[in-house]
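The complex appears here minus one protein chain, its other protein chains still in place.
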Amino acid sequence: MTSPTEPVLSVRDLSIVFDTRHGPLRAVDGITFDLAKGEILGMVGESGAGKSLTGTAITGLLERPGRIDRGEIHFEGQRIDTLSAEEMRRLRGRKIGAIFQDPLTSLNPLMTVGQQLIQTIRTHLRLSPSAARRRAIEFLAEVGIPAPDTRVDQYPHEFSGGMRQRVVIALALCAEPSLVIADEPTTALDVSIQAQILDLLKKICREHGAAVILVTHDMGVIAETADRVAVMYAGNVVEIGPVAKVVGDPHHPYAQGLMQSIPRVGSEVRRLTQIEGAMPRLTDMPGGCAFHPRCPRATAECRATRPVTLPVEGGEVACHLYQGEPA
Amino acid sequence: MTDNATAPLLSLRDLTKTFDLSPPLLNRVIERKGKQYLRAVDGLDFDIPRGQTFSLVGESGCGKSTVAKLVVGLHKATSGEIRFDGTDLTARAAAERGDFRKRIQMIFQDPYASLNPRWRVRDIIAEPLRSFGITSSKDEERAEVGRLLEMVGLSARDGEKFPHEFSGGQRQRISIARAISSKPEFLVCDEPTSALDVSVQSQVLNLMRDLQDELGLTYLFISHDLAVVDFMSNYVGVMYLGRLVEAGPVKQIFTAPEHPYTRLLMDTVPDINMGRREQPLAVGEVPNPINPPSGCAFHPRCPLANETCRQLSPELVARGAGKMVACHAAPEDGSQARAPATPTGQQGLGEGAV
Partner (left out) sequence: MALDAHPKPRLKAFVQSDLFYSFRTSYVTVAATLVALFIIAAAFLAPWIAPHNPFDVSTLSLWDSELPPAWAEDGDPRFLLGTDNQGRDVLSAILYGSRISLAVGFVSVALAMAIGIVVGLISGYFGGAIDAFFMRIADVMLSFPTILVALLVSGIVRGILPREMHDNAALVVLVFAITITTWVQYARTVRSSTMVERSREYVYAAQLVGRRPFAILFSHILPNVMGPVLVIATINLAMAILIEATLSFLGVGMPPTNPSLGTLIRVGNEYLFSGIWWVVIFPSLTLVTLVLAVNLLGDWLRDALNPKLR
């Protein structure tokens, strides 16, 4: 991971467990990745793979019974997983912004859109009320809300779903963060608006220099929006690399199965490729490589030992099949 | 009716469903509001031939789920006709359909809400068997439930478990087992894989295709996912705000879409092929179905909209290669007689030129 500038976010061996009466259950098992300044990293995987949990841990919103068991998170050179709640709160909103799935619940229904923007702006930047209001209107215009000077005083319920999500994006970016965590930002929206919102997200993050972690289960969204993608399975990052490579010609058998099982318009197959079985539950994690029960190429080593992450062209993969391959 | 050797299994004519969403009388008097109606489905026309799959695609508010419920009888149509294997079922809600209930069944979208969490799986699957009197003894019932579970890729022992012990994909399989237990000919599938993860989706879709071949099923498949529709269907109808805007064989529609909304859908769906898109063809969002735009419902978002579009709602018109399109502005060719979308492209009892 040699980059000329220091990465905005650096996650090392992050591990998250849930304390239950059956003992601690490991939901994220030692993941490692970097995020460069202004980069869009997609985290893709099925429900329960741990991608949302990773985003939650980075923003410091992980709640009991979940906790970070080991590992480190470094943000702009500073270690943040050990910060106090108050310090983390100050960091959130100012330096780290968040966009969640449901625009209905992300906005406070009792405050106007302008009030929420202004509140965030003034909490993190030293601006007078009128300067903050002007900035709020500018942001609304930037995210494509028509007539922003009137709409700034409207309540969330007066906006449509897509418009609300634009407001949420404005809210996430108005304090000029260097990192934005977007968790399924378009899943709840109509298909024809998804493209608009993704385009907006890309554009505005580039312009404001914010790096993005885009968490989703939709490969199409990743393919259109991200620079690099990390594929997660059962709490592990099984493959990470440039989007074109991972989507077009993945290394890891799970990633391969995933890409092949997605139907595409125009392909004339009688049967879709399917990966047999299902992702294991936290209580039933197999030993060795978490994917081995479903892997068509599993070996004895896969059943016995957990694979290490190894470099491959442009990225990394965690699979025994690639040991001994040149980087 | 088309006079054909292979008459369609399901036939919809001018199907309309209007919901009365008016506030209560007292509110209307005090606040001086008028009555409010929602035209969820507006004059739908299509046929589904036996053994084939017809998909309805569209976004939220287009009415496709309402169509599903109308076909199975969970809603009563406001006007129009639903014909199943030649019999007019329009006036009959689900409870009044007698034998036809066995022949038409449904698979639902939400794998968590479609199975009663307090019932064991074997009782869930056996309910149609008991209600229709298909099996006559406990042993017969148990054997049949076991057979159905194996047919959908689960084990007979799974009957003793409760739904929460299964994953989303497995629950959909249980739903499918329940739906085919009465040996139906026709299945309405309301977004059966939308709530599932991608790698599980392929398993369920494959299962549905296999069952279709094995049991000779006919599907009405509702979805918003064009790729899934392409895989599953022979025919597709695109809906927008209650109307069918384009319909026909799936290959023709997806290789050469004619209606601007279809083209918008195909262009803007985030696609794993990362086809470098041109600018989206239209902007804005789906309008509120309670107050639809005048004339053609799509005109506020349509790059081709002209004056006729604002005034007059277009009718479905045959466009060659079996396609039907409802659009004033898209380039035309071919005849203009109003006809339902049948696979043979045959003209039905048309009502003259538009």
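Think of it as A and B in the order they're written, each chain with its own count starting at 1.
Criterion: a contact is a pair of C-beta atoms (placed from the backbone, for glycine too) under 8 Å apart; a residue touches a chain by one contact, two chains touch by 3 or more.
In this text, all values refer to a predicted model and were calculated from it rather than measured experimentally.
Undergrad: Could you tell which one of B:Leu15, B:Val72, B:Ala247 or B:Val269 touches the chain left off the display?
TA: B:Val72
Undergrad: Return the single residue from B:Arg178, B:His224 or B:Arg301 that touches the missing chain.
TA: That would be B:Arg178, which touches the missing chain.
Undergrad: Of the residues B:Glu81, B:Glu127 or B:Asp210, which one touches the chain left out of the display?
TA: Here the residue in touch with the unshown chain is B:Glu127.
Undergrad: So which of A:Ile118, A:Val212 or A:Ala278 would be touching the chain we can't see?
TA: Touching the chain that is not displayed is residue A:Ala278.
Undergrad: Considering the entire assembly, which residues of chain B contact the chain that has been omitted?
TA: Interface with the chain not displayed, on the chain B side: 72-74, 94-95, 101, 105-106, 108-110, 113-119, 124, 127-128, 131-132, 157-158, 160-161, 165-167, 175, 178, 182.
Here is the rule we use: only the chains that are shown with their structure count from here on.
Undergrad: Enumerate the contact residues on chain A facing chain B in the complex.
TA: Within the complex, chain A touches chain B at residues 46-47, 160-163, 186, 190-196, 198, 217-221, 223-225, 243-244, 247, 257-259, 261-267, 269-276, 278-279.
Undergrad: Where on chain B does chain A make contact in their complex?
TA: 59-60, 167-170, 197-203, 205-206, 209, 224-228, 230-231, 254-255, 264-274, 277, 280, 282-283, 285-286
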